[in-house]
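Shown below is the structure under consideration.
With one protein chain held back, the other chains of the complex are shown just where they sit.
Let's turn to subunit A:
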Amino acid sequence: MAPHDLRRPFKRAAISDQQRRRDLTLQRQAQGRRDAQQQARCLASTVLSLQSQSTQPEYEPDIELEPESLPDLLPEQEESGASSKDLDVRHASKLKGAEARKWFARQLMLPEWMIDVPDCLAQDWYVFARPAGKRCFVVSSNGTTVSRQRNGSILHRFPSALPNGAKTRDVSGPSQSYSILDCIFHEPDQTYYVIDMVCWRGYSLYDCTAEFRFFWLNSKLGETGACSPPSFYHKYRFSTVPIYNCDQSGLSSAYTGALPYVKDGLLFYNKHAHYQTGNTPLALVWKDENCSQYVIDTDSKGQVPSQQQVVLELQDDGKLITSDDPPVVFGCLDLDFIQKEIFYVLLLVMEVEFVDGKLEKVDLHYLGKVNRARAFPDSYSKMLEALILYEKKGKKKLTTGGIQISYAICFFEHAFSLV
């Protein structure tokens, strides 16, 4: 029990440099561990597949440079279905040029045309008014934001307030993390309306239900400041769209409600469906003249063509198919027509016959080839919808046989006449 030593540090820094070195090392190691973990977590459990060619033709112009002035009828690039490489979204976000175009062209979820009213519409489905404009994927990563249209070509490259969307100091995560939004660019107010969230801060939402994705979208997008008016580091405004349950009041709000954007039909999303690339029956689109200016295809002058047209994919063996998976096959084109560079063909619908509500016989006339900027043929459901609407316009009777397919139309006419 000797006297207790009470000496205190005198004229000394509180922390020795050696301790500082240790601390800094521990910090670096902890950061390294966090980054490694983050990276592992971001290697999405969903690996999306990319049909990619190992070599690209050298003559292919880099369309990223002048996306707007894409020549209309460039010869379509040949599809060699050879080597398929699985790429996850993380790697895909780094793709350039034609590879990127191709990959993104396949990543959007495409609604079918509503020709039949799903069961439990009111319980299991959301509805919202689709903004009129260009459907595109918006990817923010590494300090820049890129929007790509359905065919994969770049619409804009710009700074945004999305995570890692501009070269500013973003404290909210590692710089390599990326986000992907499913948007419609609405020209009149120069706004990206976000209709779905695919990846956020490096985390994939592909495998999440629509219910969760919409919840996430609505709670996260605002936090970033992306919905603020444009500024130097934020060139375009983003906005969510009001999403309703598919009950009577939801339907009427979506159908007739006033919105800051021009409507182009209604979109229906099944609440339990994951984000599925390509056509899916779990997302549906409805258009009529009350909720869309673009009910049926118009020509370049905005006129309704006097005849109903359809775009189908021309396969090597001359078969004509829709974009559905599996595709619906509509006969064969005379092989004489087949030129190597033609990929999609525009056809004139002459006559259609239904048997038991299914398209049985379709008489199509070849009109010409379609510009390469188009990445998809029409889907079966779109074809049907268009035909029915075309007939409704009283243009010309093309169909014979069953008429069950028009049930959806009756349903909506009834539903909306009540509101």
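Throughout what follows, contacts are C-beta pairs under 8 Å (C-beta built on N, C-alpha and C of every residue); 3 or more make two chains touch, one makes a residue touch a chain; residues count from 1.
Quick note on the criterion: contacts and distances are computed from a predicted model.
UniProt records the chain missing from this view under the protein name "Importin N-terminal domain-containing protein", selected from "Large ribosomal subunit protein mL38", "3-hydroxyisobutyryl-CoA hydrolase", "Importin N-terminal domain-containing protein" or "Bacterial surface antigen (D15) domain-containing protein". For the chain missing from the display, the contacting residue among A:187, A:207 or A:325 is A:207, taking the whole complex into account. The missing chain, though absent from the display, is touched by one residue of A:106, A:134 or A:274; that residue is A:274.
Contact between subunit A and the unshown chain involves residues 1, 3-4, 6-11, 13, 16-18, 21-22, 24-26, 28-29, 32-33, 36-37, 40-41, 43, 45, 47, 171-173, 201, 203, 205, 207-209, 212, 216, 272, 274.
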